[in-house]
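With one protein chain removed, the remaining protein chains of the complex are shown where they sit.
What follows is chain A.
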């Protein structure tokens, strides 16, 4: 990999190319051999569902129902391929764009949007899904992930050889995040403590407007070398390769062999968020090139070419996706903020006089306000 830039497609692990052809890989091929057509149809379904949800969320934002939306458009293979390589005991730390991984962890998809509607800062119970809440402060969660992984190790959940018990952590972040001190510190801690963690970099080529070339002059996976962490670069739009590579990496971590860095080269097909305007910093030729590498299309082409995407199956999936969109829309529109008084809850686990005083003041203030209106 020496001498190539951070956007090079050279040396990427790939098992299904963008024309829908299977590619051989001596090392990682075996990690995908177990996949049946049912499995691949399942990946395809997961990606369709994720995209349907994502598309619905974008249009809800456009209609003013959400304050903001952070789309996963184009990154479905990276997210589903890796998410489906996780086992129940594994724990995932997302950043804020991993709606596909959320889907694989059984998160109620519409509930993700409560945060983006401004109702609360998180919705699901992380422990119930082994899926942490989203983190907006770039890179902060990578350190939490390492600590969690170390603690899993102490608790005997790593390297016992029992597949029902052994687990590891997977931590997702973007190419921009790799520049943060926290992320580099996380890799130091993971390496020296041999923590059971897989750092999963979704290199979608942009940190808002900045190309990954502003973050690195070499492929991001190469960073790992300096920390003493094995790493692999994978075609992030190839769900089969992502799956194979993540299976290998998670097994490595679960067995007690230590951390791994995966860099999945993908492309953010949409804007950074609904507030962003990508026309200011990238060309439509670039977008077209990557649209042709749509991660969903290549599985579809592959399966269809082999007659493995029966019409009735496809129709059923499209109907499910439509239904998810409908359920999402109805849920979001039905959510109203609860009483303001609830915002004073959970600042501390134990009573705190300042919070109590503010809460009491607010209650009294609201009451006096209503009285005034009544007497007026």
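Here is the rule we go by: a contact is a pair of C-beta atoms (placed from the backbone, for glycine too) under 8 Å apart; a residue touches a chain by one contact, two chains touch by 3 or more; residues count from 1.
Here, contacts and distances are computed from a predicted model.
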Quiz prompt | Name of the absent chain as recorded in UniProt (options "Phenylacetate-CoA oxygenase subunit PaaC", "Molybdopterin oxidoreductase", "Branched-chain amino acid ABC transporter permease" or "3-methyl-2-oxobutanoate dehydrogenase (2-methylpropanoyl-transferring)") | solution = "3-methyl-2-oxobutanoate dehydrogenase (2-methylpropanoyl-transferring)"
Exercise. Return the single residue from A:39, A:120, A:287 or A:314 that touches the missing chain.
Key: A:120
Practice problem: Kindly state which of the options A:35, A:186, A:207 or A:253 is in contact with the chain not pictured. | Solution: A:207
Quiz prompt | Contact footprint on chain A, counting only the chain that is left out | solution = 67-68, 70, 115-121, 136-138, 176-177, 179-182, 207-210, 214-215, 272-273, 275-277, 280-281, 337, 340, 343-344, 347, 352, 354-355, 358, 362, 365, 369
